[in-house]
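Only a single protein chain was left out; the remaining protein chains are all shown in position.
So that you can tell them apart, the chains are marked A, B and C in the order they are listed, and the count of residues begins at 1 in each.
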Amino acid sequence: MRELRVALLGQGFMGKAHSNAFAQVGHFYDTPIRVRRTLLCGRDADSLQVMASRWGWEETSTDWRTAIDRKDIDLVDVALPNHLHAEVAIAAARAGKIVLCEKPLALTVADADAMVDAAQRVPTMVWYNYRRVPAIAFAAQLIKDGRLGTIFHYDAAYRQQWGPDRSRDGTWKMDPAQAGSGVADDLLTHLLDTALYLNGPVVEGIALRKTFVPGRTIDDAFLAQVKFANGSVGQFQATRFGIGCRNANSFQIHGSGGMLRFNLERLNHLEFADANDPAVDQGTRDILVTDMKHPVFPHFWRPAHIIGYEHTFIAALGEFLHALDTGAEFHPDFRDGLAVQKILAALQASSSSGHWTTVAN
Amino acid sequence: MRELRVALLGQGFMGKAHSNAFAQVGHFYDTPIRVRRTLLCGRDADSLQVMASRWGWEETSTDWRTAIDRKDIDLVDVALPNHLHAEVAIAAARAGKIVLCEKPLALTVADADAMVDAAQRVPTMVWYNYRRVPAIAFAAQLIKDGRLGTIFHYDAAYRQQWGPDRSRDGTWKMDPAQAGSGVADDLLTHLLDTALYLNGPVVEGIALRKTFVPGRTIDDAFLAQVKFANGSVGQFQATRFGIGCRNANSFQIHGSGGMLRFNLERLNHLEFADANDPAVDQGTRDILVTDMKHPVFPHFWRPAHIIGYEHTFIAALGEFLHALDTGAEFHPDFRDGLAVQKILAALQASSSSGHWTTVAN
Amino acid sequence: MRELRVALLGQGFMGKAHSNAFAQVGHFYDTPIRVRRTLLCGRDADSLQVMASRWGWEETSTDWRTAIDRKDIDLVDVALPNHLHAEVAIAAARAGKIVLCEKPLALTVADADAMVDAAQRVPTMVWYNYRRVPAIAFAAQLIKDGRLGTIFHYDAAYRQQWGPDRSRDGTWKMDPAQAGSGVADDLLTHLLDTALYLNGPVVEGIALRKTFVPGRTIDDAFLAQVKFANGSVGQFQATRFGIGCRNANSFQIHGSGGMLRFNLERLNHLEFADANDPAVDQGTRDILVTDMKHPVFPHFWRPAHIIGYEHTFIAALGEFLHALDTGAEFHPDFRDGLAVQKILAALQASSSSGHWTTVAN
Partner (left out) sequence: MRELRVALLGQGFMGKAHSNAFAQVGHFYDTPIRVRRTLLCGRDADSLQVMASRWGWEETSTDWRTAIDRKDIDLVDVALPNHLHAEVAIAAARAGKIVLCEKPLALTVADADAMVDAAQRVPTMVWYNYRRVPAIAFAAQLIKDGRLGTIFHYDAAYRQQWGPDRSRDGTWKMDPAQAGSGVADDLLTHLLDTALYLNGPVVEGIALRKTFVPGRTIDDAFLAQVKFANGSVGQFQATRFGIGCRNANSFQIHGSGGMLRFNLERLNHLEFADANDPAVDQGTRDILVTDMKHPVFPHFWRPAHIIGYEHTFIAALGEFLHALDTGAEFHPDFRDGLAVQKILAALQASSSSGHWTTVAN
């Protein structure tokens, strides 16, 4: 059994989600790689100690460079605010570490490019964890198997409702210098990665960004219309003013073979209308994606004993370790993260110019 | 084209629903029988005139016997309070009229027996209109085609919420002498007719009736457990204290081939889980029963242009006229109404004795 | 009681829906105006006779000018293919008739303008019947009462699935000369009228039209992004390639006070999330819009005895007659129909130019 000594950089919400993944992956994934929670880095020494103790991190440091410099660290996991991703990940990759990085990969395409470049010889992962929602993985499988036929429409929206809450204005997510943008970097990137996963490249788009709160410098909402390389068309929408929706990361796909519909608030479910059923039998099926033959789910519990948000992180890590062990290809890696940045950049440019803008590929 | 001169007895809510059916049947059903709204009978002369004028009834009478005595009446439709059904329907049948009767057929099995006896030579219909809900007719077809396989469970509930409203205590529905009972005669009979239609005879049952409002002499809720002749078991529930449910006439059926689920508040929908689908594809389908190949619906509008409550009356009448014209068998007739009374009687006896009680057949 | 002698022009699906409205309005709406089905006009003499007989039209004509020329016609109802609306409606209005017209009002803004002009002194109605869906009328009331607060997002989609069916290629709906366009004139106009009703004027938009079937000259799908005068932003989508959706005319609105969601396939329901509820109690309510205090519904049946597609036509006509009788204002009239055309024209221009386009007001 091979040991993998991990350094986690970040002590926020993502730090907790990643800690849980490192703690749980060995319980649910059968891997010869033993994950050791070696080092936790963060800037607040007091809370860092509490977190390390609670989540079983052996040591702590308030300087992320410790993780790079120590020879006994095999893997660096970057769960810092967006603007730090590039510098840290590049340093880690250059030091020969395996690098995991929270999404979005970077603030700019140039940075993302440099990250891909620096990490050419090390395994990488971007935490677009929703690819491991069983329902989304199953959607990918149905599409790959041709069950949806020719895709006509791919629409997606990510709606949250905390935008009007002024008490969060001071956080890094509301600061363009640290977050890059508002909902575009935060929520739209999730939609884009899932779209790339399920429906392939975007060719061009026209976007509109909107700030509802006077004085804010970030986008509260971001809308886009796009054309995909496969001939389908789509609408995207990301907003923190989707009052009534809490975490509604959703998509709806129509193809000659039927419809798929998903909403993260019901992450164990995939809705599927099969156009190949006899007409009188057709109806949207509410599939509880918890069968032993479904993807991802069988690692956890028995059929219909549902899983939650955290399991998508465990599963992403589990599959990454499996790829490490077997040499299998793994996605999403830094190149996939870069692909998201390129669409994002085109849409952001479009939202400034007001023109249809081609995605650089 | 043959003319059918109709006398409608009753000026309440059912009088309105039946008037609408007589007015509309020729628009949606292609029949050589021309329905003529000849006579409307009711006790309140003033409102009777208004209703006749609004719904196009040619004449009115405050004495229901006029309908029996007039030679130019071909069909008598009894939409009077329950306790009047037997006397009026028997008189009409003896006078050679075609007889339609609101549900429940009668207050007692003896009365229902006498009605069947009197009507042996005339066509009859009981207005268990929900057999013509497209979703219920389609459920019957799926079951008949063996899609549900061996039935294990047949459960049904009819929940309304107006029970706590004391302002309705003076109406005939709250008077045992006129209504027979509370929810048993009113709501449970609908459940029983649908059960007979979909799942066949009931062998025995144990019931519990409950009056929540002190001083009331009718049952506010009625619960039963039954064994069906086909080996399945079931629970029935009828209540006017199902707060939160407005008109939730519902059933859920489980068989070796899958599940069917229905709720009258969504009458255009039938939920179907097909156990013969591959495991990963299984999920409850929400079928909008509005296809041109579905039963009942094609008489009305185009696919997915949904219909409502009133259409079940139009369709029942439309199919009855078709049977009149072609000599085809029609259900539910008075015999079907009698079958409901026999189960009802056994369950009511059980609710008094506290014992399992066999249904007389 | 005043008599209104009606001439209906059109013998297709809309002809049937309008015939039903004329036949039923007096049953459900208490009006001193007696509607008389005087004349039915259409080009196919044989089927016209059958239709007139079935729906009780007293006379027929294969020349629509008969309706204009006859002095004993008070109201002309235009249910002809789109390209005929302007000529016929203008002639009828000039002859002093009350004019009802199917949607869209016209093929061009110029035609619509001319229609408004010609009809300045006669009462008019455009059959944007969905304003009378009780759930939509109730949504309008909630918004007017300030329950949604400041509107942030207004999104709407109308998805049907018959686009791939080549057997319908010969119908007038697939011919730009008769239909104007594909889904834009047919489905998008419904979305635009409802948006105007619920959320007010559109300022500018950017659109994309798509034809999936090679060789077709109409748009199979139409997407748009818009900015509303009230500061909200929105996405529209109309498609006949929304496989899995049959008649899914839907909207979703987010405001500071909550969310509203609607889908015509469930027309008796309105979903409402009230952001003013205590946080722990918040959830999307599925309101069955069938209470005696809800708009529209009380004209028909008792609570939770649901209505269907046809009732929206009856209700539109019922309210129009009420306005005729009382002199009350009525919407949507030709001016409202013109407002839809102006947005449509801007969006269609945008879909050709690829530029954001201002709506002429």
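Quick note on the criterion: a residue touches a chain if its C-beta (ideal position, glycine included) is under 8 Å from a C-beta of that chain, and two chains touch if they have at least 3 such contacts.
Being a predicted model, the structure only gives us computed values, none of them experimental.
For the chain excluded from display, the touched partners among the shown chains of the whole complex are A, B, C.
Among B:66, B:235 or B:358, only B:235 touches the chain left out of the display. Only one of the listed residues, B:16, B:37 or B:159, touches the absent chain: B:159. Touch with the chain that is not drawn comes from one residue among A:216, A:266 or A:355, which is A:266.
Of the candidate positions B:170, B:215 or B:244, contact with the unshown chain belongs to B:244.
Residues of chain A in contact with the chain left out of this view: 13, 17, 19-20, 23-24, 26-27, 54-55, 246-247, 265-268, 288, 290, 300-311. As for the chain not pictured, it touches chain C at residues 138, 270-272, 274, 279-288, 291, 293-294.
As for the chain not pictured, it touches chain B at residues 152-153, 155, 157, 159, 161, 164, 206, 208, 210, 212, 221, 223-225, 227, 231, 233, 235, 237, 239, 241-245, 254-259, 273, 275, 282, 284, 354-356.
Here is the rule we go by: only the chains that are shown with their structure count from here on.
Relative to the C-alpha centre of chain B, the farthest chain centre belongs to A. Taking the mean of all protein C-alpha atoms as the reference point, the chain centroid lying nearest to it belongs to C. Distance between chain centres (mean CA atoms), chain A to chain B: 54 Å.
Work out the mean CA point of chain A and of chain C, and you get 42 Å between them.
With centres taken as mean Cα positions, chain C sits 35 Å from chain B. Along chain A, residues 282, 284 each make contact with two or more other chains.
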